[in-house]
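Complex shown without one protein chain; remaining protein chains in place.
This part shows chain A:
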């Protein structure tokens, strides 16, 4: 059997294991984001949205749908990889099953990240379906929606892996989502357009990578965004590339994995 085929089987095994886990504990992996999104749509979309009126020329609920989908995608793709990897190296120590095998580092990254991407995209689609009960978002550019769904899941699955590899305790994997991701997501334009901010805070928002991600995704729905689509894609590709290199470095050097 060729080396490539062996490596594909290895990749498929890691991915399959991840997806089986996601589906086995769906009430922990898929349901929470759907329930949270229902509450967001009801409160921010219907109750508060009717008082806010329009934003960027569209009803507030239509403006907020892409942001809330992205919120679910980011948290799920990140959490899936960070917790799965951390638990397998820290508690059950079953990461050794892969480390003693001939599976090269890039396949380990591909397998774990693909599982995170699958969960992120699946939850994104579920939240989008739920949003249909509250509003009927038009999709101006379906390919852009799909591209940003994929790229966002990819970037945050890669970030989750960095966190999962590097974390030395459970605190280590809760600090980043709580104190870094959540503020960046909320300040990244999920609920508002940066044009409604004072000039200083508009400029501050431009250094938040999540702002580009939400904007690109929103462009796919509404056909308008605060910054150019090209810049959004460039930022996401750059982030994905940097995070991929960091993961490769971590796995090749054995940091946090090999004594």
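We take it that contacts are C-beta pairs under 8 Å (C-beta built on N, C-alpha and C of every residue); 3 or more make two chains touch, one makes a residue touch a chain; residues count from 1.
What we mean here is this: contacts and distances are computed from a predicted model.
Participant: Tell me the UniProt name of the left-out chain, picking from "ABC transporter domain-containing protein", "sn-glycerol-3-phosphate-binding periplasmic protein UgpB", "Peptidase M16" or "Assimilatory nitrite reductase (NAD(P)H) small subunit".
Facilitator: Looking only at the record, the undisplayed chain corresponds to "ABC transporter domain-containing protein".
Participant: Going by the contact rule already stated, which one of A:39, A:100 or A:200 would touch the omitted chain in the full complex?
Facilitator: The one listed residue touching the chain not shown is A:100.
Participant: Where does chain A touch the missing chain, residue by residue?
Facilitator: Here the touching residues of chain A are 1, 5-7, 9-10, 12-14, 16-17, 24, 88, 92-94, 96-104, 254, 258-259.
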